[in-house]
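Right, I'll just put the structure down here and ask away after.
Note that one protein chain of the assembly has been removed; the remaining protein chains are unaltered in position.
Our next item is chain A:
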Amino acid sequence: MKRHSFTSHCVLAMACGLIIALSLFAAPTKTHAAEKTYEIGTDVTFPPFEYANDNNKYVGIDMDLIRAIAKDQHFNVDIKPLGFNAAIQAVQAGQADGVLAGMSVTPERKGTFDFSNPYYNSGVVMGVAQNNNSTKSLNDLKGKTVAVKTGTTGAQYAQSIQKKYGFKISTFDDSNNVYEDVMTGNSVACFDDQPVLKYGINQGTQLKIVTKPAAGTPIGFGVKKGQNQELLKKFNTGLANLKKNGQYQKILDKYLNAKKSTTDNHSFFGILNQNKVFLWQGFLQTLWLTIVSIVFATIIGVFFGLLGVLPMKFFQGLSTTFIYVFRGLPLIVLALFIYTGIPTLIGTKIPAFTAGVITLMLDEGAYIAAFVKGGIQSVEKGQMEAARSLGLPFGKAMRKVVLPQGIKLIVPSFINQFIITLKDTSILSVIGIIELTQTGKIIIARNLEGFKVWAMVALIYLIVITLLTWLSNWGKRRTKI
């Protein structure tokens, strides 16, 4: 009996703690207002349909439209700038009620979405660098590379004519990266929706449009097939009302004819100054995400690490499996799986932050479990034998002799893992958490100053990691390792 008491106590205490902690996060956060609130997934970077303005509020044709419709039809919207692909998946997983992201109505998408009446008709145009005078038509693309944004009609159009014109395709997640790729000359041209590219050029992107709009497609608001029909109806009615009272045209004019705002200071410090609050918030979110995740990852990692050194095959197997599975999965896959997969399984939404914490908890937890297990196992076998030979039970021998020596070996790895976790939080931008990296993406979507903004973001990461490294060296000296 005695031999098992250490194990069972530990298992019980840790399991309880974990469940309580997780249930705090997973607790339903729905509010029941008089007017129904719908969660609308959208893109982070698709001007003029949606982008964050100078005050980092989401604006654009889609945003103004949905807010006006919501007002007209008496409901509330909660805008989730997830990115186009993630927004689509979020709707399919039931994490969001609808997607409004300049989405073209295609037969393929009609298989999984119900669409509203189209609110815009778009066409794909080809853009080339301003100083490029040799690429004038599709016929000039043979053997060259073109850039497109994933999931857009531009990308589909490019694929449909790829064989005919014999070019290669590079895909990116953001419009800005697409434009940068053309401006730097990696790609010779890009395909994008006309209003999107036009807006970019109005904002100072060094590209020009060389073809007429092709492959014109209607753009609509989508909900999961068979779901949220009430919302769809409200959207259609509201849209009709706006068209009637002229508000619709006003919104289109506002964004399609927008000129580059002259008040913007596009120098490094100008951008920094303008976005310091937003960047600071993103940084705090990154830090908070890191701290919460590392706490849970430590709990679960130490738990599974200890299971791995118990003299029972079953627990060792459990530990090995946990480490194998979660260390083997790419973080981005795990994040998307948890964010879109778990709601499908259990039928309720989970907040992106919770999904992010669970993701990091499992991934970093697996690494922590591995080095906790390794650290304890690297304590000489003779230490345990000597303790047991004196009559100490396994648990006491572990706590008094083996663990204190194992922990000394583990401490540096812990600090290292903390730094890795901080960096890994950036991957959670794929599920729409507005941490530092996502903040950078949003700012760039507005000002199209990719190089300067990424430099800022990189600098912030480096500064924090430098501080953490100093802290870790100080910690190492303190523990005399």
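The working rule: a contact is a pair of C-beta atoms (placed from the backbone, for glycine too) under 8 Å apart; a residue touches a chain by one contact, two chains touch by 3 or more; residues count from 1.
In the analysis below, contacts and distances are computed from a predicted model.
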Omitted chain (choose from "NADH-quinone oxidoreductase subunit K", "Amino acid ABC transporter ATP-binding protein", "Probable chemoreceptor glutamine deamidase CheD" or "Ferredoxin-type protein NapG") - UniProt protein name | "Amino acid ABC transporter ATP-binding protein"
The one of A:162, A:405 or A:472 in touch with the missing chain is A:405
Just name the one of A:277, A:346 or A:390 that touches the chain not displayed here.
-> A:390
For the chain that's not shown, point to the residue among A:246, A:347 or A:382 touching it.
-> A:382
What residue numbers in chain A mark contact with the hidden partner chain?
-> 2-3, 380, 382-383, 385-393, 396, 400-401, 404-405, 408
